[in-house]
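The complex appears here minus one protein chain, its other protein chains still in place.
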């Protein structure tokens, strides 16, 4: 597979008479199919197509390529299973809420698998597929949604930040982390095991936050090795993308002085190829890139949301035809690259994963109310220690051992 | 003068092989002369030049055009006098600080004179020239810098907001005001006395603030009638423009989906023409525009700043050759459009203005410490009234009448 | 007379304010078609149009900053912040602009902006969805801060806040939104906005609360009554300005006071209330004013929020400690 650098959009030409007063003439109405700039390598029907700038698998043998695509299929299928299972757990009252990724599997697996071990990813609250790629036990994702913790993996070990709920905040953290990589000399050395990049995930809605735009500015200013990976799933809760931007989001990068590219976020091959090129660009010291993964939130915003209030079911039907998993399955089976046994094995794995989640969720350790006091500071303060002691005494006064929780 | 709509930059083409990995190939190094996109109608030497999209005076008779340019000369000369006088007043301890506009007269007068009565301008802290165009007595500008008030004009009456010191905050106010105009139906009616626009002034440094970028987003989303007028004076205190953006600032607009244009901010004719077109676009209901007035802060950031610590004097020398007033003067005199008597009359006016400021500054009424309590709320609170009363008693206890100020 | 929840009371109040004054606008994230994530603005866009009920881009500073501009143009924007923890991106616009413009302009520019914030915990939510940021706003001169605690107050207070020419931070106890119903008589005469209210008479101790804690404190008082303790409960309602006259009167009678809130105790509203009561009622106090509130930690994971939040027992514990002096 070629490591071709990302195309840089040309500067807008000011000459000539082609300028009109109506911006839509230029940027066009927001194309429902992603627009002519969409990078796609696998059609919804499961056909491989070429793109002038990006390709998948050209650096792999046919076998390796097929194995990789089967891997994507497995990743996506298992990720979807995590999602379905967690949604069910929420319905059964085991989780307080769940943010579904349904429909965004390709965007997440494609980009997640393009990461090297030493790269670092900063997620929002919906990157269950990326977490999977980072080797995080999906059970660890449940704690936050069950309310037993605010996140339960070690970011430094997993090279995966904690879920961040304040929209856009993590894009600045990613940029700062990337600035740290620069200072550590881990960019542009040419050593593939050393050079590292950071990826910041965010949504279409998040693109409106000041923080995200400041992250663009800092990244451009310092040429930081960060990929801004926006999953444009068309909705920010009830608000359609048009409320945030009337032109394709990837254009945003242009105005900040770095490249932007729109990829079919339901096409795992294209997402992988584009993310890989953007990450390599970052690792090589060529600075930030904005990748807009054009996709669709097929589920509700979260399990507490009711999308029937604000969007038409036809829209969902159209997007179902572009399902990211179906197209890979079609490609693999139609071309004899995966047999029934393989598909069956993945299904069994999914079953096991589901069981793991169901059983594990119940068993997730309940938090202790006293732990809360110990985690505020690295160096505990006397006044908080005193508050803890006072609360422990109070709990004791109810004749219930403090460590086991509520007196009531 | 033609009311030609602003050129809209073409969407970046993604086809072809002209794309390279190095963004500077595309956007070029930041051109010291403003770059090829700079709209200029009057050269530093005072020669009129043509521009394909913008022109000055084509809708005026020769006499009217000359009168208008003489007016600009007068405005700029008097504005500079305000600036010099205020700087001197600061040196004499009459002002605590002063933010000089030296070198930015054309950007401010050009845009200020393009405003109609019903338009509304939101300034930073340096728009003394725009204030002049809005009919504000320059004495009223001094209060803030002398420390007798935080601003002393009526924004609604002058259609000129109070100076805003928190960088970028006013761009959102401008956008909201513009949304108000839309709701009042004062946009796109075709009635030249009714249709109104808003202009938000800000600096190159400010372009990095989240608020400014959010203002772009809101303005684009609602198609608000607002012109974002950025005076790129190359410096944000000690930081050069390159720290904020590696590419020309006016490109920023492109990524948000509205036009941006770079104008020679030291050319009052071009600034006027571009601002006029952008304002008309807004009034007509065609939405926001970003105007980057490429200029130079010839003075210090403020009177407390010491630019010798961070910039070379050669830079200043280069820019002195582009002085906005000199070029208009050269044009007027060389073409016999202004005689010695006119120039002399302006000088006398400037002298009088200087005297007005010197005398008026001393006479600016001192604030009363008790007034402070009365201005917090439109509907006074009992607790603050009580605090006021207590403080008045306290002051009385020193045997000094409260209204005349400090007991010491 | 209809029975309404707090959510419905607020919704009806907003609707009334919009009917009464065409300058009233509603804006925020998802306030339009969705009617807000809590449905407080349900149906308003349908009836008043997209120009008056404005779905905003996802940017809180942008919401408040543009509201400032609209207020300058003569509108009365009512901004919804989706959850307490998301007000901070707008903090600068609130404390440096909304709060200061009237002062900066020597009173020439009014800022009739209402910022509605669903606040407090107890709904089993994830991080940033259960905060109590009121003290930070009450500490900021130029803002007025109120908290409603029941459906009837919700109906009236939101209208009064909108009618106020000053900016009002309007706190809504989110866990009460769809809880208890109350009789709403829209023809009644409402109590003035910036006043507190004695909601239960008593003689042994004065218990102060606002927002979600009013219900808890009433329950505590009830429980204490069972043990023969007579607790007076005051719903503060307004946090800035505070209306402590009735509180001083009560404390001078009872000699003891406890302040309860969900916010962190350290520098919470309780600190100010305690300090003022002590200043004003020094010789009447038989025990120090005690405070009960959230611990000085970030809001915990929701499975233990009920322990972290002050509840009936924690309030009674403070009451007992006070009475033991």
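A few comments on the model shown:
When the chains are written out, they are named A, B and C in that same order, and each has its own residue count from 1.
Everything that follows uses one rule, which is that a residue touches a chain if its C-beta (ideal position, glycine included) is under 8 Å from a C-beta of that chain, and two chains touch if they have at least 3 such contacts.
Keep in mind that this is a model prediction, so the values were computed, not measured.
Contact with the chain that does not appear here is found for just one residue of C:13, C:28 or C:85, C:85.
In the complete complex, the residue from B:96, B:188, B:285 or B:360 that touches the missing chain is B:96. Although one chain is hidden here, its contacts on chain A can still be listed: residues 149-152, 154-156, 161-162, 164, 166, 169, 171-184, 210-211, 214-215, 217-218, 221, 374-379, 381-384. The missing chain lies against chain B, touching residues 96-97, 125, 143-150, 165-167, 205-206, 208-211, 236-239, 243-244, 304-305, 309-310, 366-369, 372-373, 375-376, 383-384, 387, 391, 394, 398, 405-408.
Interface with the hidden chain, as seen from chain C, comprises residues 61, 85, 88-89, 91-92, 95-96, 99-100, 103-104, 127-128, 135-136, 138-139, 141-142, 240, 264, 266-272, 274-275, 278-279, 282, 287-291, 296-298, 325.
Please note the rule applied: only the chains that are shown with their structure count from here on.
Work out the mean CA point of chain A and of chain C, and you get 37 Å between them.
The centroid of the Cα atoms in chain A and the matching centroid in chain B are 42 Å apart.
Between the Cα centres of chain B and chain C there is a gap of 41 Å. In chain C, the residues that reach two or more other chains under the touch definition are 56-57, 59, 61-62, 89.
The set of chain B residues touching two or more other chains comprises 210-211, 214, 217, 221.
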